[in-house]
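This is the structure I want to talk about, given as structure tokens.
Removed: one protein chain of the complex. Kept in place: all other protein chains.
A, B, C and D label the chains in the order they appear, each numbered from 1.
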Amino acid sequence: MTDAALAPPPPVSGEVAVQITGMNKWYGQFHVLRDIDLTVTKGERIVICGPSGSGKSTLIRCINRLEEHQSGQIVVDGTELTSNLKNVDKVRSEVGMVFQHFNLFPHLTVLENCTLAPIWVRKVPKREAEETAMHFLHKVRIPEQAHKYPGQLSGGQQQRVAIARSLCMRPKIMLFDEPTSALDPEMIKEVLDTMIELARDGMTMLCVTHEMGFAQAVANRVIFMDQGQIVEQNTPREFFNNPRSERSKLFLSQILGH
Amino acid sequence: MTDAALAPPPPVSGEVAVQITGMNKWYGQFHVLRDIDLTVTKGERIVICGPSGSGKSTLIRCINRLEEHQSGQIVVDGTELTSNLKNVDKVRSEVGMVFQHFNLFPHLTVLENCTLAPIWVRKVPKREAEETAMHFLHKVRIPEQAHKYPGQLSGGQQQRVAIARSLCMRPKIMLFDEPTSALDPEMIKEVLDTMIELARDGMTMLCVTHEMGFAQAVANRVIFMDQGQIVEQNTPREFFNNPRSERSKLFLSQILGH
Amino acid sequence: ATLDDVKARGTLNCGVNPGLTGFAAPDASGTWQGFDVDLCRAIAAAALGDPAKVNYIPLSGETRFTALAAGEVDVLARNSTWTFSRDTDLKLDFPAVNYYDGQGFLAPRALGVASAKELDGATVCIQTGTTTELNLADFFRVNNITYEPVPIANDAEGRQQYLAGACDVYTTDASGLASVRATFETPDDHVILPEIISKEPLGPAVRHGDTEWADIVRWTFYALVTAEELGITAANVAEMAAAPTENPEINRLLGTEDEYGTMAGLDQQWAVRVVQAGGNYGEIFERNLGESTSIGLARGLNALWTQGGLMYAPPFR
Amino acid sequence: MSEIHAETVAFARDTMMPPAPPPRRETGAVRWMRENLFSGPLNIILTILAAWLLWLALRDLLPWAWRGIWQAGSASECRAIRDQLYGEGVPAACWAVVRARWRQLLFGFYPADGLWRPLLALGLFLVAVLPVLFSGAPRRLLWLSAAAPFVIVWLLWGGSLWGPVAAALGFVVGWAIWAAVARRGNAGLALLLGLGAALAWWFLLARPVAAGLASVAPLALVPVESRAFGGFTLSLVIGLAGICLSLPLGVLLALARRSELFFISKVAVAYIEVIRGVPLIVWLLVAQVVLNYFLPRGTNFDILLRVIIMVTLFSSAYIAEVIRGGLAALPSGQYEAADALGLGYWQATRLIVLPQALKISIPGIVNSFIGLFKDTTLVSIISLFDPMRISSTIRATTEWGGIYWELYVFVALVFFAFCFAMSRYSIWLERRLERSHR
């Protein structure tokens, strides 16, 4: 980094949240992730972008072992992800994830969606779980929908419920996989606002998104991936104004042009 | 209306095409249309707008009795719409309608779509019906698609086929229910162009749309509805530049702002 | 009347068993054959003049009487037992008995029983919808022993179940037992127990109320019996009918004397055709069930009364 | 701190890494076995269990079937050959029975020199349904489809050609009159007149016309009675006739059930529920035992015809539900567009609704047919010679007395071949419909 002063505010602490070293992953013969090295410190906000099929989703899904990696090491909050189920459980209860298609449980009310995991995984009393849930529903500004079913909400509201649901587990790290790309334009803003607020509160976040406004506003770092490799990483300002690799230039010209 | 002087410019001819007096309609307990009075003279082009759920669709669907009204009178081209089926048939064969979702018949070719009603309702010989159909397909500028199936066409082309299909019955009045709102932006223009041409030919048109450019270009009169009532009617210029009621102001600010 | 219907139709609808070797079963080419089938042919020969004009309608044990009552068949020639209740309550008529049968038991030799009275606690295979199950119940009750019924759907299933050991003994009419045993891989491993536990007079049945038609069926059968008694066979009937013989009963039967045919609403030659159709009663028996066939039944009760059996035709007079 | 961190952060790759092959243990047969058979303790147990089950099932069956004896004149001959070849009591199938009686199993008692007739009829049927089942088939075949039922009836039952022709002419006459009047306007009147003309033709003119034509050109096949039908021919005749005849009835029932007219829809619902609530076997009993009570005294028609009528009534209730599904799948916009164009109820139904709804319903109809085809085995219970009863009959003969499994295996295999092929077709069709659905 040539110009540290122009970078977004430094991460709040130097503690490592996620440490990935020399990680490789194959789907059959297909090499999806190649030699990934990535260190995320606590409080960092990282935006991952890149063309479709470049392995962004796969990368963040490896972090809570929704996908298995085949070589290399992933350490999340001090716990290494191996086939040891205890470790996997530990990591998953500390890492929250928000999906592109919300994946709310349609047979449960919003409140039940939010209390399910705390009750059954964290063994929190129901009353307490509900209080927490209402707290986070307030935070995402839809407390009045608590007793509705997901099917009765708009897309933006559903995604905010999904964020609240993850927060209810009080995760140390949040992963977002294109949280706004299934939403209508007028709803994107409400979700981004929620995420920005979260970032302000100091949450460690890894976010796959093409919302460049969001990246510039909150990210410490932008990671650009292509063909399963990290091609470039930099501060948002540097990355957008002065991309260094050919591929990122091409990519930026495409998404900003349209 | 209290102020007759501010009413729209006189229609091109004095003959009445549609006359609605004191019409009311309920869905169960819900009062959708309240005391509607509306006179449309031959050759008039009327644009109906208003917030979602205000009853615009219901109003124009009453005009060819896709919906039944419960009180008041609707006279279309001299025929009163009552439960008498003869009258209903007569009105329907003189009123064409274009829907938001095209509603083309997917199992028939474009040409068959256009000749179906003339052959079976107007009892026109097939050869003649096909000639008429080709004429109108030329008019909407897709004669070369005549032998394709609707599923093979783009949205804009489908909507133009739908217009041609209505025209083949040689209707005296055309109703449009948001004809462009299901289309991708690049296709809206081609449909609007077709409609503008139709207006130039002197067709009597009632059109539910939020395309303000279209309204300004061709409408004689804009009708603004809210909560089942006609809240304001005026020339397009007056309506857009100088809306009189609070609700239309609010509405205009919303749709023009975004 | 039924005779008029039959004549108008030109064919006789004859209800038969859908598959009981020796009595009625279609062969490889689909031609119906058997003891009951020959009676159908004889009736058709009498009433229509042509033994081939028969429409065979296979009927299961459960539906046969209904089919007859509903007019689906003109005559039921399907080993049905003549009982009081069938005759009265079911509104049927049994014009004659063409086979005197009785219910018996088939048991593996290994079971080690010599008499049906030793069958206490046995499991018994029976076909449903027949008098068999009623007889069985009566027999065991009278002898104060117990049994367990295993109902089976048809004869073919019955054999299979019996051979697999699903029942200790198989019961049905003795004639049926013989034909079942004949198809076993090792027939000698099985014995037919000596007891015959019931009277099973089997005969054709017609609808109650049409006496003329019942007469035709009855006397067609008796013509067959009388023919055997008088030595008239398929081979010599034409010759004997050509001219009146010494024996007036033969003459009356074959229509060379008096007008017996017209009394029954038929023509003079009816009995000639009846015998020509498949021979006399004895010939029919021998061809379908007799000792030369694989079923190998002895005449027994079905011998003529002159030979110690029960076959006794009223006089043609 | 932040300095160090910033150092590690900025990064740009100038040469792209080539893809590498996955580690050895991630590929090949070993991996396949590990992933597909032995991926965990539970899976290992399951694999072993499955292999054991498979062995249990095939241990006896395969040698028995493989040793099968094909050449023998009777069951006892079979046994003798077996004793000679493999030794006393060794299990060996006696396929000779199938070889000797396959014709009966397939065709029942159909005259041996006329077997081409049911075969040709089946072929004709297949060609006739082509345009319905595969949308790629030439439209002109539809004419064949219209003529096929009459030709098939003629082929199967024989008799004079002119009988079916006269019956077909009834439809032509009715249709011509209907079309002529409908052109002029009144649809209801047209329907009445068309129907009247057709009925008049059938009841008054058809017979003399057929007789007249027959005397001019006596084209006739040897008549075959329904009683001669048996085996799979019977199953197919009942199944196909049932499905084809129940289609119009099913369409009417489905329309009635969706009707806004209270009474009509309730009657349709009652009919459908009653038919579906009672097993087919009971309906067959009705056909055999009590139907005659409800017909004028003395009416007595063919049991096969009665079964077909009953099966038609039965399957029409199921078809109605299938078609109701198809109707419900049509977007309401189609009805509205038809209304807005001024089409009447029957016009809209015939021109817009049914062509689309029927197309969607074809997989369901094929599935109904599979069910019905399998259910035709039930007619053995009322003494018709379906494959099951034919097997019983064969086993009741003296030659093949001891045979049991071979016949059932053969019958099961033929049923399997038919039904499996059809169910694959319906799955394929469903997929294709899904893809082409807007």
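Here is the rule we go by: a contact is a pair of C-beta atoms (placed from the backbone, for glycine too) under 8 Å apart; a residue touches a chain by one contact, two chains touch by 3 or more.
As a convention for this text, contacts and distances are computed from a predicted model.
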Out of "Phosphoribosylformylglycinamidine synthase subunit PurS", "Amino acid ABC transporter permease", "Na+/H+ antiporter subunit C" or "Hydrogenase maturation factor", the chain not pictured bears the UniProt name "Amino acid ABC transporter permease"
Displayed chains that the missing one touches are A, B, C, D
Out of D:A112, D:A328 or D:A412, only one touches the absent chain, namely D:A412
Out of A:N24, A:T41, A:T58 or A:S166, only one touches the absent chain, namely A:S166
Across C:G15, C:G61 or C:G282, the one contacting the chain not displayed is C:G61
Answer key for C:L20, C:L39, C:V54 or C:A69 versus the chain not shown reads C:A69
Absent-chain interface residues of subunit B come out as 21-22, 24, 35, 71-73, 80, 82-86, 88
Even though one chain is not shown, subunit C touches it at residues 61-63, 65-66, 69-70, 85, 89-91, 110-111, 113, 118-123, 128-129, 133-134, 136-137, 141, 148-153, 157, 160-161, 164-168, 208-209
For subunit D, residues touching the missing partner are 35-37, 39, 43, 46-47, 50-51, 53-54, 188, 260-264, 267, 273-274, 276-282, 285-286, 289-290, 292-297, 370, 374-375, 377-378, 380-381, 388, 404-405, 408, 411-412, 415-416, 418-420, 423
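Quick note on the criterion: only the chains that are shown with their structure count from here on.
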Note: subunit D sits from subunit C at a C-alpha centroid distance in Å of 41
Note: subunit D sits from subunit A at a C-alpha centroid distance in Å of 53
Per the C-alpha means, the centres of subunit A and subunit C lie apart by a whole-Å value of 89
Among subunit A residues, those touching two or more other chains are none
Contacts with two or more other chains occur in subunit C at residues none
In their shared complex, subunit C is touched by residues of subunit D numbered 75-76, 79, 100-101, 104, 108-110, 112, 225, 227-228, 230, 285, 288-290, 292-293, 297-298, 300, 303, 381-383, 385, 389, 391-393, 395-398, 401-402, 404
As the complex stands, subunit C meets subunit D at residues 5, 13, 18-21, 25-30, 55-60, 63, 66-67, 70-72, 154-157, 159-160, 179, 182-185, 294-295
The answer for subunit D against subunit B in the complex is residues 183, 185, 331, 333-334, 336-337, 339-344, 347, 351-352, 355-356, 359, 436, 438
